[in-house]
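The complex appears here minus one protein chain, its other protein chains still in place.
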């Protein structure tokens, strides 16, 4: 994995494939740019750093949230898009074209490519073919770097640091793509303690526990909501992913193992914490929580997704 | 239904959910704005009242006509769009997300939301969740306010008034969404007489007859083309909607009950009238009528749809 091109404070022209390309310095730079964008959006609905640029969005996997977040990011930067969802079904791929040829074709028209794919490593393959920047919008069980960056930005926005934090990550820790990315991101910073709450069937794999521990995270596995310590600064809750279960009944039994209710929040929470969720949620957070000022998932966190993508796109195209 | 927020000459920031929010004064204001837009389009292809604004079009029901009319309206106002058709099939909704959460997500990226949905009341639900303006582009059997407004504008364009008119509404008066909206709209004005021509199976429901009569319309039900009075100022013809019939044969038997032919126009029409149709038509109007100067359905009426939407969007975003 060390073959990813490091950013090293030079975003311009880089592909964004994996969180492993980042370090605390390039993340700081990204966060500063994000703040700059947010400031400008206070007085303008469009900040034209992608003016006259054409971005192609290739989503080989259904999506509404991520594609619309990227699409809005590009348009709020004054850029234009070409967008294809499920190109496998409606395109040359049906006729038997290789993935690499498809990428070359779309590269022809574009200044940048955003790709989501159902196979691990697809974004890297695309970046190896294309001479223009490629951004990974999620590939298989693999990486989804912009999601991790927006989660980290949101936590940083609240506590002004990503060091010496205590947090909880709950739900599906086995399949959850965002969980793995966030843990890796937090491991860049020192002194972080993360409680991991999951059904036994969906625990973080042992090899990941080892890896992130080695990278400096303190990980504590718990299996009961009552074991959530009261000093957590954030709760990062995730959905149990139905699409990962072959047997429907197994999913039904497990899906609502852990739910944030007003009661849980009262008993185990504290007044300074924030609650995050990568969304969509399917019942893991009681809607009565939504109006709580600590509920950042439907407001700040979501908006930060657009902001961080705007910053990233401005940086890799060299506009900022 | 009295809970709809009245416009009261203040469009800016308002949701547009139902025709019931309007009155003769707000309609006049809208018509004036529409005329202003049309005048400007005589010399420009774009009038930039939505410059730098991002509109999200969420169409939970298949559509090509309405979505393209709204999309063109926004683009001819210099705005940009994010568009999703059938988001239920290709999105987070598949994963079990609630309608309310979906709206909150799209609100994050948008300055305005245009929604079409297959369920009555969906647009109102969306507007209750979102802090940005929501426009109803048709929900279920319910409302489709911009269609009624464009129909009214077209009649007004011809006769320079919406009072003391005599008109004919023909076809499916039971299920036709546009019929109900137009009747309501005409009931805002005094002295209107409407002939209703339909197969007995598709008559305007008795409760609606009562309601609109109470509101001031004079309604006269007829069941034979020969009973169309010769002094009608407009004929508003509608399609019998196949999708409302469980039994196909019943549809086939009834679908062409009433057809505008050159002969019918000659026998029952007059030289000052106009012919309208919400489209699509499926045989109710003989194509030989298309070149008649009284046939406004494929030309003026359709174009007015774009114009009235441009005016409405300019008003609720505060640009005009």
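By written order: A and B. Residues from 1 in each chain.
We take it that a residue touches a chain if its C-beta (ideal position, glycine included) is under 8 Å from a C-beta of that chain, and two chains touch if they have at least 3 such contacts.
Source: prediction; values computed, not measured.
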Problem set entry | Touching residue (missing chain; options B:64, B:231 or B:261) | B:64
Exercise. Which listed residue (B:14, B:281 or B:294) would be found touching the missing chain in the intact complex?
Worked result: B:281
Problem set entry | chain B residues touching the omitted chain (full complex) | 44-46, 62-65, 68-69, 71-72, 75-76, 85-86, 239, 241-243, 279-283, 287, 298-299, 302-303, 305-306
Exercise. Taking the full complex into account, what residues of chain A touch the chain not shown?
Worked result: 52-54, 56, 80, 82, 84, 87, 89-98, 100-102, 104-106, 108-111
